[in-house]
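The complex is shown incomplete by one protein chain, all other protein chains being positioned as in the whole.
Going by the order they are written in, the chains are A, B and C; count residues from 1 in each one.
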Amino acid sequence: MAEATAAYKVIGTRPIRPDGADKVTGRAVYGGDMRLTGMLHGKVLRSPHAHARIKSINTAKAEALPGVKAVITVKDFPIAEDRMANLGEMAVNVKLLSNNVMAADKALYKGHPVAAVAATSAHIAEEALGLIEVEYEVLPPALHVLDAMKETAPLLHESMTTTELGQKTEKHSNIASHLRFVLGDPAQGFRDADIVIEREFETATVHQGYIEPHNATALWNEDGHLYIWTSTQGAFVVQRQAAEILGLPVSQVSVTPCEIGGGFGGKISVYLEPVAAVLSRKAGRPVKIIMSRIEEFEATGPTPASHIKVKMGAKKDGSIVAAEASLMYEAGAFPGSPVGAGCMCIFSPYAIPNMQVDGYDVVVNKPKTAAYRAPGATNAAFASETVVDELAEKLGLDPLEIRRINGAKEGDRRVDGPTFPRIGYMETVHAALEHEHYATPLNGPNRGRGVASGFWFNVGFQSSVVINVNADGTVALVEGSTDIGGTRASIAMQAAETLGIPYEDVRPTVVGTDGIGFTDVTGGSRTTFATGYAAHEASLDVLRQMKERLARRWDGEMEKEFEGQAEREMARITPDDVTYTNGVFKCAKDAGKTMTFKEIAAQMARMGGPITGRATSQPRGVGGAFATHIVDVEVDPDTGKVTILRYTAIQDVGRAIHPSYAEGQVQGGVVQGIGWALNEEFVYNDNGNMVNSSFLDYRMPTTLDLPMIDTVLVEVPNPGHPYGVRGVGEVPIVPPVAAVANAIYKATGKRMTQAPMSPGYVLSKLLE
Amino acid sequence: MPKVHVQTRINGEDIDFLCESRQSLLEVLRDDLGLTGTKEGCSNGNCGACSVLLDGVLVDSCLVLAVETAGKEVATIEGLASPSKLHPLQQKFLEHAALQCGICTPGFIMAAKALLVKNPTPTEHEVRYWLAGNLCRCTGYDKIVRAVLDAATVMEKA
Amino acid sequence: MQAFDYVAAQTVDEAVSLLAAKGAQARVLAGGTDLIVQLREGRRRLDLVVDVKKIPEVSTLSYDSNNGLQLGAAVPCYKIYGDATIARAYPGLMDAFTLVGGTQIQGRASVGGNLCNSSPAADTTPTLIAHRATCVIAGPTGRREIPVEQFCTGPGRNVLGNGEFLVALRFPAPPQNFGAHYLRFIPRNEMDIAVVGVGSSVVLGADRATVTAARISLGAVAPTPLLVDEAAEALIGKPISDQTIAQAAAAAQAAARPISDMRGTIEQRRHLTGVLTRRTLQGAIARARGERVNHA
Partner (left out) sequence: MAIVFLSAMLQPLTGGVSQVRVVGRTIRTVINNLEERFPGIKERLLQDGDLRPDVAVAIDGETALDGLAEPVGEDSEVHFIPPISGG
């Protein structure tokens, strides 16, 4: 399956991943597979109420149950400071982070932890939970963003006041903060517009839906050192969170990342690690906790439900002259929804002279939201891309044509101010216009074709890589980026390309916090970009050392007698005289002198000892990611059920290092977006209890709900990366909800203003 | 609660174990027998990550009591590859990049194995229908379906 | 999960005496796809689980064209539709049996278990009713046989008394010009619970243009699956027409008493009842005329 691009030997091929055999044979060790001598099993007692004051907790009966070794409540945790802590990728308030892991005085959502048990078996731990007596004062919940914003809404955090445009106010409210971005003169822009469209949209809470539940195994040793094994997107981020919550120096916490069964942003925040740690300290034995699927839905971080208003104005010639949006996002029980990113993304595919975007971060009695693939952007794009589609229709323009007219290019300004570097948005629009899918007539009744675009920033952040040269000329690559989708391969490939050796000669290993320099999470579409960058730099470091050693050896080998120092200096061989191509080092001053990478490796011991290349990266030029999607649907007019007939996702990936895994990221993101569009939603009753917390009733797409997902990888190299890489992982989830909505409109003549567009909702629109 | 003595065959070997009636086959495989290749995704029969073959029939091991396996034959992912050679399904999953995180992969491979025994030349629709009980959140299924179809072709030739 | 005892009964009498001794604290285990989940989630507490799969009569099926089909209560779905003869004789059963859960569930789940779980949304029950199935029940006082439409008495409740359990289901041999069809509406295409399910069967006259007998049964629109005689009466003795089918659909809608829950609203369920009644009648009639209608 290998087909290298002309310029490269390794990049662009499709080799088998180094961890492949372990993962298809069941040998790979995921967090849930951890087993330590004397290990206990932990379970967490969770609030049955969405909003309640915790008056008392009595654990006596649970402690008395045979087999129970430890029972803990918030009293067993240090009192967390009310301050922001920088956790690498993100900054969080330590007190709120800690209170989410174990409720302090109030339970703020159904599933909020209030106590935990460690016992000799999971069944006994579970029985013990039933023996813990908790006295609650049940309070009325605030469950929907618009209700929670009302003056009369029950307050989740009595002490919380609204931060208005960055300024702390004295106003007590569930609105944690109000953001605003303005560009140009929106009012004037709308006056200049020939046509203005204004719509409101609603999206439901959705979950990342990774198949592997959260898990954590902790051993708090007698010497005070804490060891954690867990499935996480970032070991260092777990280390810092655990240290902050437990009041330990990071040096006292070692985190080993196990193989991870999916994250999508949901395995960055800690939930179980500090609980397992405190249980371990109390029991004096290692403790493993694994969440049930119900706990996953009720008590981990989904992505926000939202209410979004969008107003856009255009001239008859199709140019969009003004845009306004107001985004209200549910943060969950604690502040910190991705509304800021939503605001900064909502109009980013377009060059619009006049814009205003307001964002509201609102707390509600639901689990604290977490990141989910391009956090905040999909909600926003559903709203804006639907309005753009309507503008095109009203102007008599093809929906791709209005994007061609207004699409963002290098130098255009985002609503938050900065201008775009070289981006490939227009390339995706042109590729869509020229794609056979778009030219193919859509025959048959009740069918429609929709398109939508999306933007995501991507991030760089910090990565570290070490490369050790083996005596046989192969190398061992050590990295801190957990591999969730084949990044061992995509990073090893970049090292192999730079080192000029075969991919098979690079053996990558993912290690924990004691084994490598700080590395941020595998998330933000950054791993192949930033850790790959570090792998490239570490490879150059290896080559630099080899050139130095060769120069020294070759220079020393010169037997010739020199006529004085001047001539000696003339002849001196320096590292600059050593070239390296196709695995062979040559001497510019003496064609007779050559040595291969493998020969140097074999003789390292006589050439200055072991060779270890190292590099850290914190790349700036992340390059933005853009995608344009085309979808065909059929709507059953009797039932409102939507069938996806065909899907084509076009994306600027900069450079596809391993095309199969780049395609896989796109296909996975698209299907998560299709699930979001059609059926996925958290359904709550009036008490704030989620009533569909299972994979049966939280309906993620199955094989039978989908066609093949066609991908087009447009390559507009990112000048900020040695191989032109742009992050690919997140932006594919941005367009699908809007694309499906626009396709349903074409099929039915009904505009969708709610996600999910479940059969019940679509039917109600059809019966209007 | 006294434990029950269960005699069974797992991946061709006679295996005895003691378990409580309430323990699922999944629990015993993973926690007592150390066969952690079979994964837990939801523990109520909705994701297929724990798929195994019970007397040749595809089941979710989270919905089988371990005591029920007395006198039965259990096949798990650990028994699929032959020494130094992956099963064609395993090989094709790798070649087609049909796994990303890999947590659902053992379940998908066991389910696909059961399909190809019953129907060696499935259509794309038949593959999608048969695998609808296995959830994958990473791949969008495209490459999984292609891998299974390709494996079927290879196994037919062999 | 709570602790409980497990016994694999070898005979019907052994199962009956075990169940009778423990009363409500005992429960039959067939495929376990409902029971084990209920126990794990603490929705049901038991002292004893009685596995009936080792009882031959409960785990075998037999069919002949004169006496029809006897289906052991614990026979898993895959075994039934794996049998080509039965699949041909009872296409309406196959519609339902093939869409219970996914493949893994079909490897364990039994039609009898689905009935005994007595969910209003059970996929197989409306089609059993449409096929005039009867329930063979064993108990301390011997055996009794009742029409399947009388089996469920409410959500999760049925007629089984203390010590009683379902041994088998009996289906009469399909008469000439018989056709049946089951459809459910679900948001996904698999792995889902019916928002509405409808099972219909018809017997056509020799001319294949008039309906001589019909049964229409609804699932998920009332506390128990419904047999709607009014819908059948709209068809019986009349020539087949879109109008009579529409009248039957209207009668079915009128009989539906749905609730709103996370799976659907009252309006949606009432609407779908009409749609699925129409579609299943069209399918049943087509099959009665020997035309091929694919399973869902």
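Keep this in mind: a residue touches a chain if its C-beta (ideal position, glycine included) is under 8 Å from a C-beta of that chain, and two chains touch if they have at least 3 such contacts.
This one's a predicted model, so the numbers in the text were calculated from it and none came from an experiment.
K.L.:
Going by the stated contact criterion, tell me the shown chains that border the hidden chain.
P.N.:
When the full complex is considered, the omitted chain touches A.
K.L.:
Identify the residue among A:G313, A:G340 or A:P736 that touches the chain left out of the display.
P.N.:
A:G340
K.L.:
Using the touch definition from the top, which of A:R526, A:K746 or A:K765 touches the missing chain?
P.N.:
A:R526
K.L.:
Of A:T300, A:N458 or A:T639, which one is in contact with the hidden chain?
P.N.:
A:N458
K.L.:
From the listed residues A:D147, A:D416 or A:D636, report the one that touches the chain absent from this view.
P.N.:
A:D416
K.L.:
Of the listed residues A:L179, A:I290 or A:I346, which contacts the missing chain in the full complex?
P.N.:
Only one listed residue reaches the unshown chain, and that is A:L179.
K.L.:
Which parts of chain A are in contact with the chain that was left out?
P.N.:
Residues of chain A in touch with the missing chain: 84, 86, 89-91, 165-167, 179-182, 208, 263-266, 340-341, 344, 356, 371-375, 416-421, 456-460, 523-526, 618, 620-622, 720, 729-730.
By definition in this document, only the chains that are shown with their structure count from here on.
K.L.:
Just say which it is for the chain contacts: an open line, a closed ring, a star, complete, or other.
P.N.:
complete
K.L.:
Name the chain whose C-alpha centroid is most distant from the C-alpha centroid of chain A.
P.N.:
Chain centre farthest from chain A's centre: C.
K.L.:
Per the definition at the top, count C-beta pairs in contact and tell me whether A-B or B-C has more.
P.N.:
A-B
K.L.:
Please work out the Cα centroid separation of chain A and chain C, and write it as a whole number of Å.
P.N.:
Roughly 45 Å separates the two chain centres.
K.L.:
Could you say which residues in chain C touch two or more other chains, in rising order?
P.N.:
1-3, 41, 102, 189-191
K.L.:
Hunt down the residues of chain A that sit against at least two other chains at once, touch-wise.
P.N.:
Expected reply: 123, 695-696, 701-702, 704.
K.L.:
Can you check the complex and tell me which residues of chain A touch chain B?
P.N.:
The contact residues of chain A facing chain B are 1, 14, 16-17, 19-21, 23-30, 32-33, 35, 123, 208-213, 259-264, 290, 292-293, 484-486, 658, 660-661, 663-665, 667-668, 670-672, 694-696, 700-704, 706, 708-709.
K.L.:
List the residues on chain B that touch chain A in their complex, please.
P.N.:
Residues in contact with chain A: 20, 22, 30, 34-44, 46-47, 49, 76-78, 80-81, 86, 90, 93-97, 99-106, 109, 127-129, 131-146.
K.L.:
Show which residues of chain C lie in contact with chain B when the two form their complex.
P.N.:
Contact set of chain C toward chain B: 1-6, 8, 29, 31-33, 36-37, 39-41, 49, 51, 53, 76, 78, 101-105, 107-108, 189-191.
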